[in-house]
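For this depiction, one protein chain was excluded, whereas all remaining protein chains were kept in their positions.
Right, chain A next:
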Amino acid sequence: MAKRSALDKQIARAEHELLALRRLKNSHAFISRVPVEILAHIFSFFKASSSSIPHSPCDPPTWLAVTHVCQRWRHVALSFPSLWTDILMHKHWLSETLTRSKRALICIHIDVYGDAETLQLIRTVLGSVGRAKELVMNGLNLSPYVEDLCREPAPFLETLEITERSWPVSLKEHELFLGKTPRLRRLSLRGCSFSWASPIFCSTLTHLAICDIETANIPTPSELRDILAALPDLRHLALNGPIPRLSHKATMKSVTKCHSPIFLPHLRFLHLRGHAPRDLLGVMSQISIPHCEVLRLSSGTSGSSSGGSSSSAPPARWMTACIAGHLKTISSPNSQNGRNTTDGYRAIAFSPGGHKRGFAFVAGTCRQLYETNDTDHPLHSYHMVWDDKFYLDLCWEGHAASRCNMEVVFRIACASLPLHDVDTVFVDSDFFREPKMWWIVFGRMAHVKRLVVTGYAVDGLLAALRGEGRQAESSESDALFETLVKKYLPEIDEAPAMPQHLFPELSQLTVEGVDLNRLFDDLIGGLCFRSFKKNGLKRLSRLYLRSCNVRYEHLVRLAGCLSHSGVDWDEFRSGLIGHESVAIKLEDGFRGQRF
């Protein structure tokens, strides 16, 4: 017995020694020489990049694995409150995270499901709203909790999001946080009814998003004007619905006359969705947004009372004029990272906008470009990382979406923005089915190296390369463009000389999502015999075909042509039939090859 006891003691001593040796070894590890604040910094990145959703609510967050590595790591993780500021809404974790975050500012995200346990947790966590930096409430029937939000001030609250997914929650009779949110910067209200004079719209706001409000809660023009005038620091404004309705009898003069515009010098993102273009014009004409980078305007109807077939009914023309006026002020790239630059944009993209009629236009500096497998959206199958982005997205139903108005906005955007150095262009818009548009928009962009064209725009490109559209007859859009340029953009050359060549420096052309059978002779034949050379593509060396349909006989003809090119035939065929891209080196296979 005594011997066993002695052995136990010996084992304990050995274990103790082993532990001491391990700790000594750890103290010599390089990571142990890193200061604790850096270690906490590493943990915060690890936490941010780890999945925040555990497999089950009882499981700990995945980042807590670091607390099991060694004593020092655990000590650091437990002693830095900033690592515990995301409050976990679970009975096992709520009190732990509230305690471990000590007095640090916390982020509360609440999904309201309605079960009794959750309700109690919500009440508990809302008791700590006094040190909340971020509060996001999302769910069904939030009304019972509104009173909990009115008990104490929220002196540190920077972000408040309330999303009601059932009946609108009324905030009208309540003064949220006793009207004291001195640091509130981001406010998002969805499915809420509220007073437009509420102190929650405080002057510190930089982000405001309101959507899904009841018709009765739509502000009057003066209410909206008062709100915007009280928010001089706004950077991001999204109003999806709360746009004052204007009478059908309103004229452009009556809409735009009364006040000098409200200057919003910091606004970078503006999204307005209203009932009619006329209503949007009512808002747009009241604001000045010289540094806007993203402009998204959409409406449900044309707002034209005549119902006539004219492609540019008055309200639509007003809207186009209004955009022209704004584009004049948005004529230089605005860097999001605060670096001032006079450089132009390097890439532009034209694509369908919204879900109905309309278009989107993006200009920026494309830093990265690589292909993904998103074959449903060919243009988006290129992953692009944009710097200095300017994004214009317009979407209207009815007359306002007419070809004439869209075309004019395209032209004004291209004439106003510094696009002289553009080297990459993406076109996925039916507006470019017309060859004239290619000459007008791209005629002066002489440095384009990469071009991606999708769908019917390919027809327009091929026609333009045959020389069509270069000297087109004057159209309604030309007249409107000239009128607007005279009025708003006198510095723009209305009728510049049409260039001789289109894309003279283009080296890489990608054609996507077209029926190659229909265009086979035009495209491949044109490239083969270099008949395009007369009008452009003088330096083309690579052709990529993606997601194109092609018949067997065309494949045979291509095979004959490619037999000299060294292109792997099987790979080429599978690429055409499937969705993979196929590259053709023109300098190898197409020079003068007849088929």
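In the analysis below, a residue touches a chain if its C-beta (ideal position, glycine included) is under 8 Å from a C-beta of that chain, and two chains touch if they have at least 3 such contacts; residues count from 1.
Note that contacts and distances are computed from a predicted model.
Asker: Which of "Protein FYV10", "Trafficking protein particle complex subunit", "Translation initiation factor eIF2B subunit beta" or "E3 ubiquitin ligase complex SCF subunit sconC" is the UniProt protein name of the chain not shown?
Answerer: Of "Protein FYV10", "Trafficking protein particle complex subunit", "Translation initiation factor eIF2B subunit beta" or "E3 ubiquitin ligase complex SCF subunit sconC", the absent chain's UniProt record names it "E3 ubiquitin ligase complex SCF subunit sconC".
Asker: Out of A:Leu64, A:Val136 or A:Val294, which touches the unshown chain?
Answerer: Considering all chains, including the one not shown, the answer is A:Leu64.
Asker: Tell me where the left-out chain touches chain A, residue by residue.
Answerer: 19, 22-23, 25-26, 29-35, 37-38, 41-46, 48-50, 60-61, 64-71, 73-74, 77-78, 82, 92-93, 96, 337-339, 367-368
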